[in-house]
Each structure stands twice: as structure tokens, then as C-alpha cells.
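All remarks here apply to the structure that follows.
Yeah, one chain of the complex is gone here, protein chain that is, but the others are all in their spots.
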Amino acid sequence: MKKQWFLAGAACLAILVSFAFVHARGVDETTVSAGEAESVEMAVALADDPSFDDPIEFPHNVHAGATDDGGYGIDCMYCHSSAERSSSAGIPPVASCMGCHSAVRADGSEEIERLTEFWDAREPIPWNRVYKVADHVQFPHMRHVSAGVDCAMCHGNVEEMGVIEQVQQPLTMGWCLDCHMEMSASRDCTVCHY
Amino acid sequence: MSAAHQGVLASFDYLDATVDSIKSLREKGFDEITAFAPFPEHHIEEALGYKNSPVRLFTLVGGLTGVATGIAFTVFTALDWPLVTGGKPIVSIPAFIVVTFEMAILFGVLFTVVGVFWNMRVPDLKSDVVYDPEFSSGRFGVYVTAPADRLAEAREILESNSPSRLEDDAEAKSHG
Amino acid sequence: MSDGMKRRDFLKVLGVTGAGAGLVGCSTDNVEKLMPYVTAPEDITPGVATWYASACGECPAGCGVWVKTQEGRAIKVEGNPNHPVSGGALCARGHSGLQALYNPDRLESPMRRNGDGHEAISWEEAEEMLASGLRDAGSGTAFLTGRTGPTLSVLMDELVGELGGRRVEYEALSEAPLREASRIAFGRDEIPAFDLESADLILSFGADFLETWLSPVEHNRGFARSTGVQADGSKARFVFLGARLSLTGMNADDWYPVRPGSEGVVALALAGALVDRGGDAGPYASLVQEYDLSAAAEAADVPVSSLETLVDLLDEAESPLILGPGVAGQHRNATAANLAALVLNAVSGAVGTTLHFDRAMTGAASSSYGDLATLISDMEGGAVSALVVRGTNPAFSLPSGSGFREAMENVGFSVALATQMDETAVLADLVLPEGHYLESWGDSNPRPGVWAVQQPVMQPVPHFDSRGTGDILLSLARNLGVETDAETFHDYLRNRWSDRHSEAGQPGGGFEAFWRQVLREGLAQFPADAVGEVELQSPDRALSFDLPEMDGEDDGLNLIVYPSSRLGDGRGANRPWLQELPDPVSKIAWHSWVEVHPDTAAEMGIRKGDIVRLETPHGEVQAPVWTYGGVRRDTVAIAMGSGHENYGRYADGKGVNAMRLLPAVEEAVSGALVHLVTRVQIEPTGRHRRLATIEGSDQTRDRAIVPAVQVDDLRAGDLGDHEPRPRTELRGGGGFIPVPSDAEPESFPHEGSRYGDYDPAENRRWAMAIDLDKCTGCSACITACQSENNVANVGEDQLLMGRDLHWIRMERYVETLDAEEPGPVDIRFLPMICQHCGNAPCEPVCPVYAAYHTPDGLNGQIYNRCVGTRYCANNCPYKVRVFNWFGFSDVPEPLNWQYNPDVTVRAEGVMEKCSFCVQRIRTVENRASTEGRDVRDGEVVPACQQSCPAEAIVFGDARDPESRLSQVSRDGRTYRVMDHLINTQPAVNYLRKVTFHPVTDIHV
Partner (left out) sequence: MATVSEKDRATQTHPDVRNYGEVNTDILQMLSRPGKWWWVLFGLSVAGIGVLAVSWGLQLIQGIGLSGLNSPVGWGAYITTFVFWVGIAHSGTLISAILFLFRAKWRQSIYRAAEAMTVFAVMTAGLFPLIHLGRAWHAYWLFPYPNQRLLWPNFRSPLVWDVFAVSTYFTVSSLFFLLGLIPDIAAARDQSKKGSLRNRFYTLLSFGWRGTDRQWHHFGKAYLLLAALATPLVLSVHSVVSWDFAMAIVPGWHATIFAPYFVAGAIFSGVAMVITILVPLRKIFGLEKYLTVRHFDAMAKLCLVTGLIVFYAYLTEFFMAWFSGEDPERHVFWNRVFGDYWWATWIMLTCNGLVPIMLWFKRVRHSIAALFTITLFINIGMWFERYVIIVTSLSREYIPFAWAVYRPSVIEMGIVFGTFGWFFFWFLLFIRLLPPVAIAEIKEVLPPPMRPKSKKTKEVAS
């Protein structure tokens, strides 16, 4: 009696399981192609070390510093002009540098020598990136500039920096939001993420 | 507990013997009685005259805390960053009731467990107590403490119910 | 003027631009490099896209395009609205040009044959080898070229002339019979323009003018403008006569499933009947009288009464237009069939009204297979000692019987100018990587007087050491000592344009100013020679209009080999966008299929997906069957363009090459290669496969998905029982409030309904209207969307599992389809995108707010917040949410150069869907805000709308009653899919298709 029950049960189980397998395998075999597993990081990719080597040591304090501090007081927008018009603030072309430096040449300055070398070779200067928001974040510079956000709010007092460095701004979402709420700017997700 | 107190522990094989011992002891005015049983035995509890347990208050407080937490939390988070989904109101009460309910149960249970541990005086792993391992198996026990001068009387009562074992405890450790 | 090139220097913001913005590919280097320009180009602002006008090189139509570049990379191709051919739109193949530009299988350097393989060599060696090879061959040199721009043609002819050799043109899809017929009928050796827009009755004898024939984008536009119902209820009627319903045929109002090859007889009989009613057939009057309707009906296997109906239609039509058989219908009497169609045009008064010679399609006129056949026999005979092949792939596109491969082996020195190592290049002794049309100079002349310049929009993709064909030829000329007036092809082109400018009497002032204008606009219009009165002329050669002779056993099935609307003649096959684009007809992607009528299949015991062997006297292939009610029972059809052996990773081994079934036979009159030439035997192999299709069911089951309305009802203002059910909305305090029936999108959300802070007064509601009476299902929107939104491809295996990632699903429902009798055909297309529902079911189920409603009415999807529960997709009634199951966005370099930096590249495990091109909305808003103004109506144009050749899509603000969107949506035909059932309040308003036959009333 017992044996029969077990046998009947086992047979039925086998039939059911084989049904599932037949269906799962489908009529023909399909192979699963391998996909790359990419982790998604919220973290922004930034230079680890703020004093990494730039090809030219560009002293922001000399260029943008206040004139009574010995700087030239050049406005940020003079070089990073597309910040007013574009999402990207832009890096000035070498020609912009040469606009002044063909005339302004502190004697024996190695850095200006190097700049001239780049210019003569018609090569762009490979600056190091200091600020970067995550790739899934859109940061339209022009909206912030036109809303009157001071460059220093994110970039710090660049006019006092001999070597450009990332100010200890977290560049996190919460940090952005704090300001957005303070300024009554939109908190809609699709303003930055799309 | 005064140092003058001493205790005596009796182990019984029979339930009725245990109950009778307790009743007799209480009749004679022995109030510091601890009974041991391998399972919850209401005759013993009745003999000791127990009333309601305060654990249920813990449960009530826990449940109400859970309700409050659930409502506050769901409403707060919804209002903290109001985002519309599916045309539903920011504070969607029917949806939030589910979470509130679960929180009520969770807090109620957690408070109850804390309450019962508190009232049972456990965990208590260290204290050196009079105990017979048979209590968790098949025997009942009665432990009574009394001033040294009345101990003999208690002992006599216990003996009259023919315990399987009788042990004196000079130090009179309390079972709280 | 080399400045032109400088502007397109890459802004070398590598690392940022390499893969666009992305969820994938976060930089592994801690320090990224920022590369500024050396000299800032005036018109480039970093982060702002720059547009260049150029010309599309995908097909002979020669659409003018605008190419969007950002940081020096071309990222999107769009139609040039100023161009008369494209009119701002573009087809799927046009969009996919980018994937040819960035194709990872492009040649990296010149290659020299070495034993069985090829080895890389330097350009110096290659040019030296080319020059010496051709110098030695001298007059034994032959150039075999595909479609070639006019200026490049001049240069090539100049060079060939100096060498004393010859040049043969060959295009796989040739319209030689039409051209020859035009010469015979009207004495004009050219291809006339077919003005579909002005027609009120369109008769196609098989031409697939919406897919591949001549100028699909232009035809699509014209067709949609005439057959799309007008405000006054007028609408052109389209009758399709042919053995197989192509996509074009699917858009017909009536289908006459005529026997293949009977077009000539039918057209002449119709012409004869019209002559009886007073039509004028000129010198063909006696010819047309020889064909009566009953004989034609017999030949075409249709009832004579149906042809009489057709005569009535033609007679009543004010501006009818008749189109010939097209490439798929090229049979042994193809010229005669085309001629008959032209005669019918003339008799019904189409010439001059809808058929024009002043806008003839010069671009489409290429020479025929006959010339190539001669060349092949010369190659075999040893008369050709050097062969240069460019822009064509005859080793793939010719039937094996042509003997081209063997002949090429027989040539002493063979050279291929190619972008990829294709089937022809692999046979060559020397392979030169030529530049893509978006990175080299050229021009086109799609019609008389219209000249478009094809300017490079970026520097050559640095992964590939390629050179423009013109520059290769100029360098060759220098090495051969041939005098030219230019160092670079850019200069050569300018010189030719300068000549043309002077000849035309210097319109627009001096040449420099004119040239700048041309570069900006992409084209110039010169006065064209006036075309006088065009009249029928007596035929100068004998033609047979009878049913053409077919090879193979009598009991076989007629075989139609038609050009694929996706892959064309096969040159699109290595582009994943095109391979994965579901075929507009079958909805199958990646592989080949054979279309067999369900009844025929049932008789043979074949089911959908069974692999059959197709055998003709000329060859055999094996392919799975797709049962299709749109082919005659005695006919099967298969697309060309698949089955590459040596073309690249996305093409090789995908499908079968249908040309293997055909003989290399030229049509006696025009010399064109015949396609409809043989019968085929079908035999099941006993094997079966699942079809890589996106189609679930083609039956709507009377659900309110694609309702239609009969045109008479529409005119009478009677939309049947289409009074929408009262709609309700959730009320602020709970419960529901009814929305008045006149509350159309602009009043949404209804006052008092639950919308929290989302104040309707302050926010727009973006919405879309899609006119299904205009949509032809061409699927250009799908590829445009892929290009704009970085939509990844998944490949055949994943498609088989049902995992395609397209944001637009072009649904195709079959309502009425009968291959037995002439009658109405009703196939309905529905581009299904995210409906951006007001009450979106997907939103509340997301546990992390990755799906939510934006204040401006979008259904937002925040990729970086998504954890991948897929609950939203389950709960989406429209099934428009797609999931990235693997890291589908990881594509080989440099395909990722195409990625739009404004759109996040989605990672594995993330849900995505149509965003209404939110990046375009935000860009416009940013621009408007910077300029201190409001966003204008029509300023935001999503990629699908931008690309739609049928102009079926309108986008705008539903809360602005004046917006074009609101106006269009107020049409009585407007409905929202299933809204009445599930109260989703979609933002996409569809306008019902309008039919000539009565339709089932569906409550919407």
C-alpha cells in the first residue's frame, strides 16, 4: 500500500518537473550572451590629490586675484566665457592665453615658456579635471550664472588659489538640494537627471 | 532579605502534593514562596493568588507608539519631498495605513518582549540559586524562605506532603 | 580655405566625451584630462551642439541633412528642412549613417593581399602600389563604381579618360526599366518625379515608394499629405496592385492581389478603358485597344468587375498618379510594364499634374546591370588588367551566376575603395579605406537645379586611417602625372562649384559669399533647363507586355525578392540599429524570413517558424517561414540584403542572401537585373526556430487600441457611438469627480483633483498628438529615437527572449486582409510610446520614486534611482517600459562616440522608456531662460516628430489652448488608448485612421 503511494507520487512528480523543463528550454536553444556587469557609482570622479601635476602651473590667484593683492583681477567669465551660455563652463583655448601672454611675459617664467611651446606646436594643453559631477547629472552652468549664483559657491575662492584645488564641497545631491531649496529653485528630479 | 532568613526547597512528584503544600504554607502565613513547575500550571498560580500581569500594559504602549510612529513617519516623508505618483495625493492615507498597521504590530511585539523579560527578571544567567534540574523535566518544587525560627514549621508542612527530596538552604537566596 | 576643417577639430575632452554622459563607464582614472582648443572656433561653444548641413549618402534620393555635433563628434543626423527632398525628415537608414561612420568594423588602414589574407600597409605604399598598378594596366583599367556624386564623377571620368580605361556604374537597386520606359514613352532618358502630394488617387503597380523606391522620405511626406484626411474630409485614395503587400501596400485602401508580371496588361487595359471613355492615348491608342479588361482580369487573376471599379475610380479622379512595378517587380518585361504605367498616367492626365519631368530624379539614374555583365565577361576574358571597385559590393549583391567573383580573381590587379572589408574588398589585391560621407567632401544633385554639398561634419574618426575618395583619386592623379586644378578634393569641389556658379550667372554675389551660404544651408538652387510640354511618343522599339517568362517548374511558387526597407541592398547590414529595427511588415529583426500565405503553408504542413529549403534552378537557401496573409497563395517573398559572409560582426551569418536564388539575367530592353524571374520549390527541412519578432498578436480583439472611422461617417460628422464615456478623476478630499466631456487635454488635471503642489496654472503639460491617418509605419522614428536617446541594441538572442529596448514600438494590427479577392485592406499602425499618463499606473508602484510625475506633466524616470524591481513595467498597461537586462550600452569603440552627451547612458538593471525627449525640453527651457523669454510653441521638437517623414506627430503644451498640439487634439478623431477602461489619462492623443470601407465601431 505505502509503496504504491510513493511510486505513484514519484511518477507524477517526474512528469510535472519534466513539463517545466521542456517548456523552459523552449523549442530551440537560445544562448545567453554575456553582459558586462558595471557598477553604478554615485560618487563623483575627482582627483585624489589636489596638488596633482598640471602641465602648466596656472596661478589663478595671479590672474583672478584682486589687484590690490597683486593680481590682475580678471573676471572668471573672461576665460570661462561659455558658462553664461552653455551647460559647460569651458576651458579657454590656448589662443586666449596667448592673447595676453604674447605681450605679458615675465622674464624667464618657465610656465609661460611652456605655454608658448604648446602654442607653437599648436597643441592643446592637457589640463587636469578638478570638478566633475556624476555622468547621470546634468549641470547647466548658464542657469546658475543667470540666477546669480556666485562661482565661488561651488568652486571656492579660486582667485586666492595658487594651485587650483577642489574646495571641500561634497558635490553630492543633498548639497545641491540644500541650495536649490534655499534659492527656491526647482526640486523636480528631471531638472538634473535625464 | 534579612540575613536571618533561611530557606527550604522541596521537590514533588505530584501536582496535588505541590498545590497542597503551597496552600498550607500560605495558610500558616508563609508568603515568600517560589514554586517551580515544568509547564505553566494554573492550579499553582491560583494557589499563589496571582492577578493580572503588567505585561499587557507594555503591549498597549508599544502598539500605540507603533501607530504614532507609522503615521508620523509616512506623512513626514511624503511631505518632506512631495512627489506626485499616479495622480494620488501626497498624503495618501489608505496607502499609509498598511505601514502604520505593521509598525503597530512590530512595536507592540517588541515592547511585549521587553516587558516580559523585565517582569520575569531575565536574563539572569549568573545568580546562584536553589534549583533542581528535574524541575524542567517532571518534578514540581516549592521553595520557601522564612526567619530561621519559623523554618522548622515550614519544613514540617512540606514534609507532610511527602516530597521526593528536601533541601535546606542556609543562605536563603531569593527568587524575586 | 582650410579653416573649414579646423572648425571640426575635436574638442578633446576625452573621458567625458568618449562615452557621452553615462551611468556606465565612470572613469577609472582618477585624473581626467581636459583638452581645450588651441584656437577657439567662433561657432562652437563647449557644451552646446553645433549643426552642419550636409547630404545623406545612403540612397539615391540624396536627402539634405543637418548633422548635430558636440565637442567635435557627430551625434545625430536630421533632415535639412530647407532641402526639397528631405523636407526636414529622414528615414531609418539615413539616421543609421552614424553607425557606418563609427562602425567598429571599419578598415583601420590600407591593406595588401598576402596569400589568403590581407596585411596592413602604409598609405605611401598603398598609393604607390595603386599608381603603379594602374599605370601598368593603362587602357586595361576599369572603374566599377556605385552611386557617385557629380563632382567626384567628373574627377573619376577625367582620370579614367587619361588612363584610356573605362568606368562602369552599378547599383544593386536599379531603376533602369523605368528610365528606359520614360525614354520610350516621352523621349526623356530620366526618371520623372512622382508628386504624391497633389494626387487624389494613387495607383501603385508594386512600387514600394514608402520604403526603398527612388525617394522614400519625400514620397512618405507627399503620401501622408494627400492620403491623410484634410479638415474638409477630403482624402486621397490609394490602390495597390501587386502579389505582395509591402509596407507601402499595407498603407493602401484597396489591394488588388494581381498575378506577378501582369502589371503591363492591366495598365494597358485600364488605359484602353479610359480611352473608351474619352481619354487620349496618343500614339498608343491602338496598342491600348488591344487589351480589354476581361483579358487583363484573366491575366491578373482578379474579377473583371474589380477592374471596372478601378476604371471608374481613375475616371473620377482629378489628379490620379500611377506608379510602376518597382525593383521587386522587375521581371523580363519590366520596361514594358513601366511603359504601360506611364501610358496610363498619360491617358488619365497625370503628366504635368502629378508626374513631373522638371523635377526628374537625377540622383536615381544609374546605369544598368547590362554594362556590368559586359565588364564581367571582359574580366573573364582577360581584357581587364586592373579593376577599381568603389561604393558597390557586387560580390554580395549579384546572383552567384553572374560570375563576378571568379572574374575578379581573374583580374591582374584589383583595388577596392571601401569603408569595411566587404565581400568584394576581400577579393581585391589592394584595399583602401575610404572616408565616410560625413567625414569627407562631396556633393549631390538629386534633381535638376538642386545641388547639395556634402561637407565633412567632423575630422575623420581617429580610429581609422581613412581618406576621402576624392583625395585618393587626386593623389593618384598626381602619381600618374595627370594634371588637375586642385591639391585637395575640397579645392577641386570648390572649383567645380565655382564654375557652376559662374555659369549660372553668379547668383548671390561673389563666390566666397555664395559658398559660405551653401555650406550654411547645405544646398544651392540653380535655374534648371525648362522642360517643355511632355507628350507620348511612338515607341521606337518592340516590347512585349505579356506575362513574363518564369524559370523553374510550373508547379512552383512565384518568387519575389524585394529590397529590404531596413538594409536596402545589404549595405546597412552591419549597423545594429538597422538589424534590430523590426521590419515594418513582418516585425522580425536580425534574420531572414520567407513570406508564405497561411493557406499555402497549411497545405504544405508548414507552421510559422519552420525552416524551409527554397530551391530554384539557380540556387537554394534555407530560411524560416513567416506566414503572411499579404502575399498571394501562389507567391512567396523574401528580402534581399541579409546573409553577408564578410561584412562585419553585426552582419555576418545573419539571415540568408536571397540573391543566391536568382539567375544573373538582364532585362532585354533596359539591361536591368531581373528580380521577379523564377519559381521556387519549397520543402520543409523539419527544423524549426523561434522568430526574432516583437509581435505578440496582430489582432486588437476589438480593444480600443486603434479604432478607425469611415471617411463618409467622418464627413457626416458622425463618429458613430464615439461619445467618450464620462471620465472621472480622483478628488482632493477623496472619491471621484467627473471631468466634463469637453474637458480635453488642456484642462487637465481637472480643478479640484489631487495634484498637490503641482499647480496647473504654473506648469505646462507636455503632450503629443499622433495622426494615425498619416503614420505609414515606416519606423524612422524608432531609429531617430535610438540615435537621440542612446537606446541600446540587444542582439538577436535577447530579442528572441523578448527583450528589445526600443522606446517606440511600431504596432501593426491586421484588421482586413484578403489575398484572394481585390478589396479593402486595413492594416493599422500604432507607434506606441510612453503615454505620460496623468494617472500613471507605473508611478505609485515604484518603491523608490524612480518613476514619478513631473510638474510639467512628464512621466519621469530617474535612471540612477532605479533599483530594478520591474514593477512599473508590469503595471504599465501600454507595455512601453523596457529594461536593460545586461550592460547593453557597452558597445565597442567607437560606436559609443555616437552617444548623445545630453542623455544618460543607462546601465544594467535599470528601467528606461520614452522621456518625451526631456533633454530637448530642458535645453529649450535653458535657452529660453538665458534669453529671458518663454518657451515658444513648437520650439520643443522630440526626435520622433523631427524625423517623421509623414509629419504625423505634433508635440506641445496641452495647457495652452492656442498651441498647435491643443488645436490638433481637438479633432473629432482624437482618442486615447484604453483610457475609458483604465482611466490613465494619457498625454498622447491619437487621431483615428480614416478608411474608405466601413469599420467596426469600437468604443473609445
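Order of writing sets the labels: A, B and C. Residues in every chain begin at 1.
Keep this in mind: contacts are C-beta pairs under 8 Å (C-beta built on N, C-alpha and C of every residue); 3 or more make two chains touch, one makes a residue touch a chain.
From a predicted model like this one, the values you see are computed outputs, not experimental measurements.
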* Asked: Which shown chains does the chain we cannot see touch?
  -> A, B, C
* Looking beyond the chains shown, say which of C:703, C:927 or C:964 touches the absent one. => C:703
* Asked: Which residue from A:112, A:149, A:163 or A:177 sits in contact with the chain not drawn here?
  -> A:177
* To do: Just name the one of C:229, C:825 or C:846 that touches the chain not displayed here.
  => C:846
* Asked: Mind pulling the subunit A residues that touch the left-out chain?
  -> 1-2, 5-6, 8-9, 12-13, 16, 19-20, 23-26, 32, 34-35, 37, 39-40, 170, 172-175, 177
* So which bits of subunit C touch the chain we can't see? -> 694-703, 705, 798, 801-804, 809, 811-813, 830, 832, 841, 844-849, 852, 865-871, 873-875, 877-879, 881-887, 907-911, 978, 981-982
* What residue numbers in subunit B mark contact with the hidden partner chain? -> 13-17, 20, 33-41, 44-45, 48, 50, 52-53, 55-56, 59, 63, 73-74, 77-78, 80-81, 83, 85-86, 88, 92, 95-96, 98-99, 101-103, 105-106, 108-110, 112-113, 115-117, 119-127, 129, 131, 133-138, 162, 175-176
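In this text, only the chains that are shown with their structure count from here on.
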* Asked: If every chain is reduced to the average of its C-alpha atoms, which one ends up farthest from subunit B?
  -> C
* Asked: Where are there more C-beta contacts: A-C or B-C?
  -> A-C
* Between subunit B and subunit A, distance of the C-alpha-averaged centres to the nearest whole Å -> 61
* To do: Round to the nearest whole Å and give the separation of the Cα centres of subunit A and subunit C.
  => 37
* Structure fact -> Between subunit B and subunit C, the Cα-mean centres are separated in Å by 81
* To do: Give the residues of subunit A that touch two or more other chains, as numbers and ranges in rising order.
  => 189
* Structure fact -> Multi-partner residues in subunit C (2 or more other chains touched) are 849, 852
* Asked: subunit C touches which residues of subunit A in the complex?
  -> 26-28, 30-38, 40-42, 45-48, 52, 82, 84-96, 118-119, 122-129, 132, 134-136, 138, 140-143, 146, 186, 188-191, 193-194
* Which of the residues in subunit C end up touching subunit B in this complex? -> 729-730, 732, 749, 753-758, 838-844, 846, 849, 851-853, 985
* **Residue ranges of subunit C touching subunit A (in the complex, touch as defined)** => 12, 15-16, 21-27, 29-40, 45-48, 609, 688-690, 795, 797-798, 800-801, 849, 852, 854-856, 858, 860, 862-865, 885-888, 890, 902-905, 907-908, 915, 918-919, 922, 926, 929-930
